[in-house]
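A short write-up of the structure that comes next.
Every protein chain except one is present and positioned as in the full complex.
Letters A, B and C mark the chains as written, and numbering starts fresh at 1 in each.
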Amino acid sequence: MSVEATLTIQHQTQIAPNIYELCLAGSIAEQPVTPGQFVDIKIPSDALLLRRPFGVAKVDTQQKTMTLLYRVVGEGTTILSQAPVGTELSVLGPLGSGYPIAQLQSGQKALIIGGGTGIPPLYELSRQLVAKGVQVQHLFGFATQSAIFYQSEFEALGPTAYATNDGSYGYQGHIGLLLDAQFADALTTYDAIYACGPKGLLMAVDNRFAEHPNAYISLEERMACGIGACYACVTKLRSNPEVQLKICDDGPVFKTNEVLI
Amino acid sequence: MSVEATLTIQHQTQIAPNIYELCLAGSIAEQPVTPGQFVDIKIPSDALLLRRPFGVAKVDTQQKTMTLLYRVVGEGTTILSQAPVGTELSVLGPLGSGYPIAQLQSGQKALIIGGGTGIPPLYELSRQLVAKGVQVQHLFGFATQSAIFYQSEFEALGPTAYATNDGSYGYQGHIGLLLDAQFADALTTYDAIYACGPKGLLMAVDNRFAEHPNAYISLEERMACGIGACYACVTKLRSNPEVQLKICDDGPVFKTNEVLI
Amino acid sequence: MVDLAVNLPGLQLKNPIMPASGCFGFGQEYSQHYDLNQLGAVIIKAATKEPRLGNATPRVAETPSGMLNAIGLQNPGIEAIMAEKLPWLAQHYPELPIIANVAGNTLDDYVSVCQAISTAPNVHAIELNISCPNVAHGGLEFGTDPQSAAQLTAACVAVSQVPVYVKLSPNVTDIRPIAQAVEQAGAAGFSLINTLVGMRIDIRTGEPILANQTGGLSGPAIKPVAVRIIRQVRSISALPIIGMGGVQNATDALELLAAGANAIGVGTANFTDPFACPKMIEQLPIEMTKYGFADLSRFAVTQEVK
Partner (left out) sequence: MVDLAVNLPGLQLKNPIMPASGCFGFGQEYSQHYDLNQLGAVIIKAATKEPRLGNATPRVAETPSGMLNAIGLQNPGIEAIMAEKLPWLAQHYPELPIIANVAGNTLDDYVSVCQAISTAPNVHAIELNISCPNVAHGGLEFGTDPQSAAQLTAACVAVSQVPVYVKLSPNVTDIRPIAQAVEQAGAAGFSLINTLVGMRIDIRTGEPILANQTGGLSGPAIKPVAVRIIRQVRSISALPIIGMGGVQNATDALELLAAGANAIGVGTANFTDPFACPKMIEQLPIEMTKYGFADLSRFAVTQEVK
């Protein structure tokens, strides 16, 4: 059940160039989320009507806090990044379907693939998997070394490999190339594959793991209602493009080979 | 010379139902104003484009602070009243012509007539007159006793008579009636007359003191530019209605009998 | 006690607030958030003869105090709406009046959808959408020419079991001849306004943000246009008007009522706040009391507008 509630900014820190860690306290954080779910935030500006969707990077149900990680890209995130501690935000969530994890057992292996601002929800995913005893391998793509965030946080959960476009850290090149070079047998090695990131990354994962029985990608699209009522955020079923699914509601997580990216 | 500058909210207090005292600190307050001048404030909301005009109730050039008194009437003043201490406001001013006071000598007598939210700029006026040694008599109209603000402040400067619509304080009835009842010889008794308030009050004053050589009223009108460029705030010259004056720039203060109210 | 009831042809409403077409789906999603019985009525998403996939994505973009949409009338088609969507509403909210928004490519499309959908027991009125800016055919074409608008209206009125409200476009030089033609053709009322045509461009690419290039502008940005058009149509017609365009709160609703509307559609505001409608219904009596109105009858406006 998604709810609309007022959450309060508990702290907010810039953790990389243009990347902010936002910690919100309030009732929505009393319940755990399915990793991959997102929240839809009303930006505190009268002129901005549409809520902004952000993946949930961490929920601490004891502290009743929720952490989001976001990049400043436009007007809404600029205003959000300037909101002081104590600001009250209207938050709608948790929304969407999230990544299935119930099928995994302790000791099984999961490959978590992310790029840029697709990475935040993968942190809650990795936390929940590790809590179940699943062994996680992270594989993250960034433009350049300085853009990397949450490195130690992820490394604390499992081995973490990086690819950077300019080669300034880890493998040089995009995630697809790193997959081919160092994780060529991932299709069979991992019990589950989870991905979130830019379109190119999702296509690379969708492509390589189309046949994997347990591989998931998370999509982004411009949204209005966030709850499936307005048909803003549709994507077509690959097996039958006459059927459209709503990313906000049926997604944002889909199985590989399920939808047309 | 009017300037645009950032002023900071130093404190803000509700001093009567819906009436706020707002103290702003910053460069504009380093210079004295002509009483009756106003400032034009950008409300901190992205959706509200037009600045709001407010008479200057007090300038303290030593402390570099400026005091405004305003009533919450709509969206802009509602947002302003909720702005916390420390908020930075873009302020344009001081604007307009203000009340002439140079002609008065120490010992001369001035009658200051105001109603409701027309009263704020009369405080700075009275302060400056008293500083010159002018004897001031205040005459203020309010809807009801609880609406009265700045009573002790004005009484400290000179005798202050009140009229309330419901008779809950002072004279019962509007200012015109009080003028007729208790200040029937004001035309000759006072060396100067100054008024600011609702249209009815201004008409009553304009009417009664049309012939007074030193009587002034301050007008209000909806404004856009605030500096005389857009022709939003015009009023017609009484002697020649083909000539229009701009309230923001030629006014807001006019001589009695000068313009069509 | 303030009385919010409104009686219009086909519509006995306990209050004048209804979600606008396309901004509330077929009610299911928002029913997670609150009891839809609070609403005066619900205007459901456009129904067309065949299922429609709509336009490519991105379908929405934000603008100052507004948004653009180019959904393209995606809907499951009249059959599925009759078989699933309307029955779901009838089952969960048997007392809730539904207004069916009808769209199509051709006159025949419109006629067949009106005929079918007006037989659904919970459909109390039709909102004839001749003003959708986001489809290649039909839609706006019927809405910009008085004669085509009248022809379509007459044909739909003839086959409909319920009153037909015609939803007009603000994207015209003069709305009055169109409103007049539609009234003469037998419309029971008007729905005003649909979206303005707008565009946003992504500076990085120089390309429109919306895949459809243009989209319909809605939200508070268009409220002054809605007020103007409602008052213009009110000045030449006594027919009921469902007013919409930028209503975010009870004060906005009162402004559209004061312009001449008899009921209020709420679109974009649902996205900003999913509880916008129930909050408005709660706030309306408080605001009305503040301004001294005991019921909605004083909002009977007939002034002429230049």
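We adopt the following convention: a residue touches a chain if its C-beta (ideal position, glycine included) is under 8 Å from a C-beta of that chain, and two chains touch if they have at least 3 such contacts.
Given the structure is predicted, the values throughout are model-derived calculations rather than measurements.
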Displayed chains contacting the withheld chain: A, B, C
Hidden-chain contact residue, picked from the options C:P9, C:P51, C:P64 or C:G186: C:P64
Among B:S90, B:Q108 or B:S168, residue touching the chain not depicted: B:S90
Interface with the unshown chain - residue positions in chain A: 46-47
In chain B, positions touching the absent partner: 1-2, 4, 42, 46-51, 90, 92, 221-236, 242, 244, 249
In chain C, positions touching the absent partner: 63-66, 68, 136, 144, 171-173, 196-201, 203-204, 206, 208, 212-214, 217, 219-225, 227-228, 231, 246, 251, 254-255, 258-259, 291, 298-299, 301, 305-306
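In the analysis below, only the chains that are shown with their structure count from here on.
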Shared interface partners, meaning chains that touch chain A and chain C: B
Core chain by centroid distance, with centroids computed from Cα atoms only: C
Chain A and chain C, separation of their C-alpha mean positions in angstrom: 36
Whole-Å separation of chain centres (CA-atom averages), chain B against chain C: 46
Shared interface positions of chain C, touching two or more other chains: 64-65, 220
Set of chain A residues in contact with two or more other chains: 46-48
